[in-house]
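Left out: one protein chain. Kept in place: all the others.
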Amino acid sequence: MSPASSPSNVNRFHLTRILVVWLVLSLILTPLVYFVWGPNMPPGDMANNAKDQQFDNTVLSTVATPVVLFIWVYLGYALIFFRRKDASDEEDGPPIKGHLGFQVGWVGLTTVIVLSLFVFGTYELVGPNGAGTGSGSSPIWTPAGYSGVAKYNKLFQVQVIGQQWRWTFRYPAYQGVETTQLVIPEGVQIQFNTTSLDVIHSFWAYELGVKADAVPGVNNIAFAVAERPGTFQIRCAELCGPLHGAMSSVGVVVSPTAFNTWIAGQLVLHGEVIPLLPPYAPTYLPQSDGGLYDPGQDPLGPDLTLPSPAP
Amino acid sequence: MSQLDDTAGDQLVVDSDAHERKSVLGSYWTASRLFVAASTMLFGAGAFSYFYLHSLDNNSLWRAPGQRPSSFLSVPVLLLTVVASLVYVVVARRAERPGADGNDFRVAAGVASVMLVVAAMIQFWGMRRLGFFPGSSGYASVYVAVMPLFGVWLLIGAYWAEVLLARSLRVRWVLAPVGENADSHEAAAFAGSLNGSRLFIGFLGLLSVVLYVMFSVLK
Amino acid sequence: MTIETPVGEKVSGGGTPDEPVTTSLPSYWTRPNVLTGVVGAVIGYSIGHWFGNYVAADNQQFQGNGQNDFALTLGYLVATLGWLAGLGVLNYPIAKMLGHRPDETFEEDPRLSRYFRYTLDHKVVGLQYLSAMLFYFFAAGLFALVIRSELLSPTSHLLAPDTYVEVVGEHGTLMMMMMTSAILGPFGNYLIPLMIGSRRMAFPRLEALSFWLTPAAFVVLLSGLFVGGFPTGWTGYAPLAVQAKEGQDAYLVAFGLMACSMILAGFNIVATVINYRAPGMTWTRVPLFVWGILVTSMLMVLAAPILVGATYMALMDRTVQTALFDVNHGGSSYLWQNLFWFFGHPEVYILALPGFGIALELLPVFARKPAFAYRTAVAGMVGVGVLSFFVWQHHLFDSGINPDMRPVVMFTTELISIPTGIIYLVAVGTLWRAKLRMTVPMLFIFGMLFNFLIGGISGVFLSDVPADGVAHGSFFVMAHFHYTIMGGYIFAFFAGIYYWLPKMMGRRLNDRLGKVHFWLMFVAFNSTFLPLFAVGQLGMPRRVFEYAQRLQALNVWVSISAFALGLSMLVFVFNFLKSTIIDDKVELVENPWQSRGLEWTVPSPPPRLNFPSIPIVTSGPYEYGTGAGPMAVLSVPASAGAEGEVLL
Partner (left out) sequence: MTKAQKTIGVLIPLALLLAVVVWTFFYLIRWPPTVEASTRSAGVVDITAQTVGSIGTGNHPTWVSYLVRDSSGVWVHTTTLQVPANSTVHMTIYQFDSGSSLRNPVMNQVLGAPDATLDGKPYSLWTDTIGHTFTIPELGLSVPMPGISATAANPCSVAPCALSYDHHTVQFTFKTFGATVYTWQCFVPCGLGYLAGFGGPMSTFGYMNGVLKVVA
């Protein structure tokens, strides 16, 4: 900065000290964040999505570290050295109204950072893993084997049904059996079809890195590959009423063989209720408003509560 | 970017009345445009709902077959509003010219005000005689939600016109002020309000056309 | 609502503040005031509720669940109308319908009672706003303490599950809707005419009306607790909002009323800043605080109508049973999300820009240097305002809306960090080789710069779709916006109080207590919300009363810090009441901060008409160290007759 009133060496003096402190701190902390903290960042590495999210968290934190450090170092430096010595000092500071180079540099630098973050984020989003989690009924970036047409779709289908206030799960490949626990085979590309029977919920399988809103009348698709056996926590991430907080459950990732035995057991356990279930469909619109609408004038006619497939 | 070389401050004499008049006129100009912008956003929300639900057509219930408000309801509202706004805008513009005779404005303001009130009344009266249930479809829902709001806006326009009419009746010179009156605060306020009301009532006319097209023309 | 300038009696301001008012004033009770307002509200509620029941009686569609939302909603609305009528708000519009001038003989009222009625003095309105906003803020804060008490245990123990969700909703809604005017209301209304050299507001009635709507909104919202509460949190997502009990009507009506208040305040402030600037107050001399408020007002005027529309539609769904949000009947639950966030995201910046304004306004004063890169700063604030309309769908990354639009939204969202970064550019530049005076207001500004940085950086995580996959809907989001809004906006709010109270009340808050307040608040705030980032990343969703055992230690820590945060507020309350009411008034230096600001060139508190005559601005507000003369000189009125005359 160069107002005539101030000798530029004073500027250089302060600038060097600030930059040195900042540089040292950054050189120490930034690698620590990336290499030490990064691998331990949530949501862990149980599934490919989770890895993506962990990687994004790591990269963003790494980029953020020097930025935050600069502001903190600068503010701290100003507090110490740009402070008037004693209360009697009524003098004003140098009248610096701007510095074109500095302003352009600052805005330019932030722009570069932002643009690179955007490119990085978009790459991660369009990447092969479908890291976007809840991607609507016709996801743009899909794993191999996906097809919008059910019968050409090679992926392992699980339908997640939200209802006030619990999750249930349907396996279309197994007579459309509906279970109250989520069990998925390890190492298989899973396609979660999330939908809701009443209000908006959000299916959050934390360790799988899957979060997809369950919206009535919408089939919200998310993909994941669980890479090792274990349990993962399922929660509702969208306020859905008084028991929203209790709308949780524990999912399990098992080996494909163990899955087959499990699903066989489920077919026995829920066998007799399968005929009662509506045919498997992307969304269900239970033709009932609980009598909210004047029955005499409701276009949907009398109250039929059993879920029926969307037209 | 030094701000010292500005010499605006050298003349120390300010005609505070002139300053006040300029400010009043400007305030009306700004505020009336802001009001129209805000109204646009408000009814924009309605239009967005219309086209959004139309495109989704959830449960194939965007519109039950043949669902329309009766033309005996929609057409009179449209005509009354459009005619009223046209009359008002044209005459108000003439009234803004210096030395204009105020009587035609008084007549126009009265007529427009009455027509807008009648239009609003028809709209409200019609809401209970639609022949379809509000929740029977997305279309019905949007119609039942948006139109009463439109009626309220018609009443606002009618009120504005009526206020100017009443003022111009009580203070006869206010439409064509001369001499000392011309630089009175009173004259500035009235002129500003007149200009603003012209914009707003014109906007109402446009709005009624848009709503008519949305609800009675579009498939 | 008409937009009409107040036309009234000529009042001789004469510049002397203490000029005794000779006209014999009627007693307090013979004129509209708060009490008549309350009476009006009660009457209005009875009428509205009765009429609602009357209409519903022959309309089966309003019935069926033992609750009549129609009657309640109508009750709320007519009660608000009665409240305004009781305050005398409607006298003027009615007088105008008859072509009359309103009667303002008593406008010049020096008595304390003027603070309890509908008045045209922007300084009175400003102080009304200040006290009311502090009240709302503390009320909402108490709900937060209740929430933290519940979260001391991983299972439901203090509150019943449904009550917990109601309390969360009350806290969130009170904060997000009432606090929109926390800075614009008190400081915007009080200071803008003083800062731009005007003797009045453009539309003082709209201004006063915008204030008197806030108590109505506040009471209506709280009443929701006693008619079943609302389970939707502050975002009011449909269809849950359609399903909810009667308390939801309170939420919708209150939020709608507050939106109207925002719009009216916006009209008045934008018109004033654009048209009432004194001669010589060029756009490059407008104080940065005024710029911030101006952009905020524009956002309010353009965004709040969407909220009015959305709440109105939800009310229609609940009362006359339209099906806008019911997918079975051709509606969509995405509709509310789109409408709400199209308002909601600009609103987030409505809650940020005034804070920026205060920071940029105070930095030069206490750095004793000109504001660095003034024009860039203005560009930054305007840029934030414009961009804020194009980012709303980043609240819906996981919702399945337009998945193909997500890169675009991610782009616009991340773009916002450029203009936001400019705020720091100005701070850095202004502090460079400054002569810092670390007064209490400056402490709060430093606190704000510290907190808002963390808030902004965490925002980048939310704008990145994959990272948002973890953070969305979790306590991470919650910590993020508490850092931006409370850490930024509320800290700036307190900075403003400490800085401008000498101007507004002629009293200065105790410095030692102020420092205690700051340090306690700063430490407690960070110790409360920093761990919440971790809590969220570790898998705890928002608004839950049950969480994993492993998170209990963190949550207990957070709760204890939250109580400390509450304690710091007590320190402030004590300081505020002591210094403003209890202590005897001491004549303090007219300009305790040696600020160049135009508002400091008039006595504290300023006389009824601010300036004895229209000032002429001769230099910018931040000419520290440039040897520039005072910012403005008083004009010599053209005609002696016009001396000190202004039309109210």
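Letters A, B and C name the chains as they come in the text, with residue numbers starting at 1 for each one.
The rule is simple: a residue touches a chain if its C-beta (ideal position, glycine included) is under 8 Å from a C-beta of that chain, and two chains touch if they have at least 3 such contacts.
Everything quoted here is computed from the prediction, not taken from an experiment.
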Contacts of the hidden chain among displayed chains: A, C
Touch criterion as defined above, residue of C:S46, C:Q67 or C:N591 at the omitted chain: C:Q67
Selected residue (touches chain absent from view) among A:T122, A:Q175 or A:S249: A:S249
From A:H14, A:R83 or A:H270, residue that would touch the chain that is not displayed: A:H270
Candidates C:A57, C:A553 or C:L577 - the one touching the absent chain: C:L577
Hidden-chain contact residue, picked from the options A:T30, A:T122, A:T168 or A:Q297: A:T168
Subunit A residues touching the omitted chain (full complex): 161, 163-166, 168, 178, 180-181, 197-199, 241-243, 246, 248-249, 270, 272-273, 276-278, 286, 288-292, 303-307
Touch list for subunit C against the chain that is not drawn: 63-67, 142, 146, 155-163, 167, 225-226, 228, 231, 239, 242-245, 326, 546, 577, 581-584
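Here is the rule we use: only the chains that are shown with their structure count from here on.
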Result of counting contacting C-beta pairs for A-B and B-C, higher pair: B-C
Per-chain Cα centre nearest the global Cα centre, belonging to chain: C
Distance between the centres, which are taken as Cα means, of subunit C and subunit A, whole angstrom: 31
Where subunit A and subunit B are represented by their mean Cα positions, the distance between them in whole Å: 45
Residue numbers of subunit C (touch at least two other chains): 61, 321, 323, 326-329, 332, 334, 374-375, 623, 626
Where subunit A touches two or more other chains, by residue: 97-98, 217, 285, 293-294, 297, 299
Residue ranges of subunit B in contact with subunit A within the complex: 1-2, 58-61, 64, 133, 135-137
Residues of subunit A that touch subunit B when the two form their complex: 97-98, 217, 285, 293-294, 297-299, 310-311
Residue ranges of subunit C in contact with subunit A within the complex: 60-61, 64-65, 156, 161-162, 164-165, 231-233, 235, 237, 239-240, 242-243, 321, 323, 326-329, 332-334, 367-376, 396-404, 406-407, 410-411, 414-415, 417-418, 421-422, 424-425, 428-429, 431-438, 446, 449-450, 453-454, 457, 460-461, 463-467, 469-470, 472-474, 537-539, 541-548, 594, 623-626
